[in-house]
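Only a single protein chain was left out; the remaining protein chains are all shown in position.
All chains are identified by letter, namely A, B and C, in their written order; residue positions are counted from 1 within each chain.
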Amino acid sequence: MAEMTMVEALNLALDQCMDRDADVCLMGEDIGINGGVFRVTKGLYEKYGARRVMDSTLAECGIIGTAVGMAIYGLKPVTEIQFSGFTMQAFDQIEQNMARMRNRTQGRYPIRMVMRTPYGGGIRAVEHHSESREAYWAHTPGLKVVIPSGPRNARALLAASIEDPDPVVFYEPKAVYRAFREDVPETHETMPLGKAQVVRPGSDISIISYGAMMRVCREAVDDLVELNGIDVELIDLLSISPMDTQTLSESVSKTGRCVIVHEGHQTCGVASEIIARLNEHAFEYLCAPIRRVTCPDIPFPYFQTEKQFLPDADTVIGAVQETLAWE
Amino acid sequence: MAEMTMVEALNLALDQCMDRDADVCLMGEDIGINGGVFRVTKGLYEKYGARRVMDSTLAECGIIGTAVGMAIYGLKPVTEIQFSGFTMQAFDQIEQNMARMRNRTQGRYPIRMVMRTPYGGGIRAVEHHSESREAYWAHTPGLKVVIPSGPRNARALLAASIEDPDPVVFYEPKAVYRAFREDVPETHETMPLGKAQVVRPGSDISIISYGAMMRVCREAVDDLVELNGIDVELIDLLSISPMDTQTLSESVSKTGRCVIVHEGHQTCGVASEIIARLNEHAFEYLCAPIRRVTCPDIPFPYFQTEKQFLPDADTVIGAVQETLAWE
Amino acid sequence: MPDELNDNPDPEAPTPAAKGQFPELKHGVKSSNMDTSPIEPGNIEVLQILDEHGQLDKSLDPPLDDELLVKIHRGLVLTRAFDHRMLTMQRQGEMGTFAPNLGQEACQLGQVIPLSRKDWYSPSYRSFGAQIWRGWSMERLLLLWAGYHEGFPPPAGVNDLPFSIVVGSHVLPAVGVAMGMNYKSDASCMVVNFGDGALSQGAVSEALNIAAVDAAPVVFVCENNGWAISTPLNKQAATENLAVRGLGFGMPSIRVDGNDILAMTVAVDEAAQRARVGGGPTFIEAVTYRMSLHTTADDPTVYREEELVDPWEERCPIRRFETYMKYKGLLTGERIQQIHAECEQEVIEARDLFRSTAASHPREIFDHLYEQLPEELEAQRDAYLRRLDERGGSDG
Partner (left out) sequence: MPDELNDNPDPEAPTPAAKGQFPELKHGVKSSNMDTSPIEPGNIEVLQILDEHGQLDKSLDPPLDDELLVKIHRGLVLTRAFDHRMLTMQRQGEMGTFAPNLGQEACQLGQVIPLSRKDWYSPSYRSFGAQIWRGWSMERLLLLWAGYHEGFPPPAGVNDLPFSIVVGSHVLPAVGVAMGMNYKSDASCMVVNFGDGALSQGAVSEALNIAAVDAAPVVFVCENNGWAISTPLNKQAATENLAVRGLGFGMPSIRVDGNDILAMTVAVDEAAQRARVGGGPTFIEAVTYRMSLHTTADDPTVYREEELVDPWEERCPIRRFETYMKYKGLLTGERIQQIHAECEQEVIEARDLFRSTAASHPREIFDHLYEQLPEELEAQRDAYLRRLDERGGSDG
């Protein structure tokens, strides 16, 4: 075990996967000598060389499109898009080839690749650098979408994503990159994709969240439990697609009340999907409308107002109390 | 009044808007002499000339990006993307500029433009030519998303979209293009954006749909009413974003049961959003889980199997009966 | 709030100097930090070996062995026979929309003739002649155009990408495959085909640039057939020729007579050889003409004068090559007629096999998206299969 930030843990996962499998290679902007703008690939260029750690041209569509080709050829590229806002530049290649090539060729060309990218707000970034559009990928058949919340699950989920036979979109909460440290085992560790985690079992109400918002939820839960004596069940989704519907519906069937928290926009967002599924699988147990705590349907604002824009613990606490108060 | 197909009705709307406003111009691939691959712009090149009816290069990103610039300059471009599957090529310009320019410049540069594009299946098209990804746009702040279901509302909504001060994504159900004729008034007619239409009032259950699926729903409703004596309320959404939440919740508050039908994929789709809103606004009136009748979360298949893939009247009838049977 | 700011759009901003006030540009002085002599980007070769009358440039006649030449001729004839048949079948409602390649047969075969099985090929939707040469059976191609999923995956043993219908979307993956060859030190190459219209797609420009920067073993064959549906070349590009585009990205570029099977074969072979030994990519503009419809959904009479097509009748790549084969003494007029008949027969047999084997598999549409179907999709599949059963699975 070693105490690591999420950045260090992700770096460890990349290092070990490259060490274990010569077909795993990295591609992205400034990931070589520079180690990536957030230093997630630090030292890997020195260790594995320019052939396996490829600095790309300034072209996101090019990164994803050529990575799809490498995967067709049999490699396992792990690409980095510098900020998730720039995945828009690659949307066509993601949707038309990365997500669909396996199906188009009836399995002849599986695409074993990962698209890593930092998402979300909270670091006083310039415009277009704080997006949380994971719902686009959840709505895109053929992809898996994974979002870790801390150093340890980030490492295990990235390793699992690299080893997964299907294309994975891996969103990294940049607000968490260096926010705290966690014990991370030195030896190779993975976690199954598609499984949510009950972080704290409880009986009064379920809070479902993922990524950077898990910190906010933990803070809220501490308050709710200690100050208000509310027995909250907190669930970390971890995998947006496929989604662990069973764990979610079991929880809400038990608690009958639920608040969903994420940074992404509200309309057609991940919370909407969770509500739709709970409506199907836990309808008879619902005692109150499920509340969505999300960013509103406006672009992420300029950073002087991001603190107000982003949901915080009080917002979550308020939603929980309203949900509990509902008759 | 004249009997028109949707293609003719759309053509009429374009013609009259161009006639009324010299700043309205058209841009797209093969929309000039060729009149567009579906002939929606037929005759307009001859009538308004190459300056106002612009054949673009084969670059969707280029079409949307330059149209944004024209709008900044003060024009009102109506762009055509030949098939909605190719809007992926323009995703970056749509999200980063078309949807956000007004906000980025605090209103200094409003983007008065429309992106027209045929969507959906049912015409035995090759791969990537039958997509229904309207949820991407509904999840994108700054856009309005409109989807007509017949010749008359297509004409009125397109005219309204062109006159709207905000950027509009206008999805045209290609399966309906020539499927049937309707009376369409010769004189300029618009309909307000953001309003749904109760096509048939009823008290037993609400069916919410839009676009090409409205035909399927109408067929289902006829059966349900005549054969089973079920008093169905049928709602045509027309505008996906903004969404007429009030009309939807009033309907479901009355009927207590609801089935939502669309061609788009299920996860994070429009139906998920409707369910989330009804959960918030009509929770206490719900007598049964709201059912989603959508295409599954797999890519649109090769056309020999599209008939099976697309929801049909029986699918809707089945969902209605299950919803009514639910205790 | 912005009003408080001292923004100052200078009303006195210098209006542009009146024309002529500034000296016309010419080269600056030779300076210590900048070589100011004009840059010469280099010339673009133009290649034709057999002209439209079958006139041979003997100095360029490639030493292809007779067997291969005969096989090439058959390939050209078969491609055209297949094209005709598909058109008929489409008109009879047996095919979906498809894209004829009448007149482009040499252009397409020339792209793949120099390739070995280790090499890769990335076809567009109009490349079926090349696909047949690569080993795709005609009945598989018929399945593809008739909307059966089974027609899309490349046959076992054929290193091809699926054909690309989203214009230009295959070019980046094709470059990626070539980058994989560099990664694995595999001395093979990738030939990727796209049209004059596709060259306007940003993704294609990105692909050209990446291939040049990474010295990827790719041969870009830009099939300039003069049209992108109704859009003529001069509305697609501002340059007379398209080869100069390759030069702009820093790769050797050449303009080839695409109706000259010898020129195409020689040009692609040289580019392929260079690519395999680390020489990087080449851009080949293949000049040909779309003599027929864009697709069966298209009506060229709306936008194209028939007179424009006439001269290209003269330039028929097949007749041209047959003149050469006779001149070489490899084929007689009689034998040529037989070959045409044989190819017609082959196509008929493929059609019959297609008719007897074609079957759609609606129950399988969930089976190929993920290696293992996620639970949530299993539920969707089960619901879908129940529906099929209710409808009577067979239709079904």
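Everything below uses one rule, namely that a residue touches a chain if its C-beta (ideal position, glycine included) is under 8 Å from a C-beta of that chain, and two chains touch if they have at least 3 such contacts.
As the structure is a computational prediction, the values presented were derived from the model and not from experiment.
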| item | value |
| --- | --- |
| Contact with the hidden chain (one of A:Gly85, A:Gly150, A:Pro167 or A:Gly264) | A:Gly85 |
| Residue of C:Ser137, C:Asn182, C:Thr295 or C:Thr323 in touch with the missing chain, whole complex considered | C:Ser137 |
| Given B:Gly142, B:Gly211 or B:Pro289, the one touching the chain that is not displayed | B:Gly142 |
| Residues of subunit B in contact with the chain not shown | 25, 51-52, 56-57, 59, 61-62, 64-75, 92-93, 96-97, 101-110, 141-142, 165-166, 194, 242-243, 245-246 |
| Subunit C residues touching the omitted chain (full complex) | 1-2, 4-11, 13-17, 19, 21-29, 31-41, 43-49, 51-53, 55, 57, 59-60, 62-64, 68, 113-117, 119, 134-137, 139-140, 143, 150, 153, 155-158, 200-206, 209, 212-213, 234-241, 243-251, 254-255, 257, 263, 266-267, 269-270, 272-273, 276, 280, 287, 311, 314-315, 350, 353, 357, 359, 361 |
| Positions on subunit A where the hidden chain makes contact | 29-30, 32-35, 37, 55, 57-59, 61-62, 85-86, 89, 124-129, 266-267, 296-299, 301-305, 307-309, 314-315, 318 |
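Methods note: only the chains that are shown with their structure count from here on.
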| item | value |
| --- | --- |
| From subunit B, the most remote chain by mean C-alpha position | C |
| Chain centre separation in whole Å, for subunit C relative to subunit B (CA means) | 34 |
| Per-residue multi-chain contacts in subunit A, two or more chains | 92, 96, 103-104, 141-142, 243 |
| For subunit C, residues that touch 2 or more chains besides their own | 149, 152, 166, 202-203, 369, 376-377 |
